[in-house]
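Removed from the display is one protein chain of the complex; every other protein chain stays in position.
Up next, chain A:
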Amino acid sequence: MASRVALKTKSKGAKGGAKPADERSAVKCLKEWSTWTIKKAKVITHYGFIPMVIIIGMSSEPRPSISQLLSPI
């Protein structure tokens, strides 16, 4: 009897513990995903910002030529 009661409370405890564990892992997933996105965005900005500015500038009117971009004068 005592063991059955103990079993019941154990299963209840396990069920009660599963729900918040699900929610916690969903929040954790979201946090991990947003951290991953911010890290990737930082790397992309770090390497890609200046090339992006150069591409936007080279495609604006009047179009400068590549030799003007590379020569030092």
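Here is the rule we go by: contacts are C-beta pairs under 8 Å (C-beta built on N, C-alpha and C of every residue); 3 or more make two chains touch, one makes a residue touch a chain; residues count from 1.
Note that contacts and distances are computed from a predicted model.
Participant: Suppose you had to identify the omitted chain by its UniProt name; would it be "UTP4 small subunit processome component", "Mitochondrial import receptor subunit TOM40-1-like", "Vacuolar cation/proton exchanger" or "Integrator complex subunit 11"?
Facilitator: Not shown, but named in UniProt as "Mitochondrial import receptor subunit TOM40-1-like".
Participant: Hey, which chain A residues sit against the chain that's not shown?
Facilitator: Those residues of chain A that touch the unshown chain are 42, 45-46, 49-50, 52-54, 56-58, 60, 62, 64, 68-69, 72-73.
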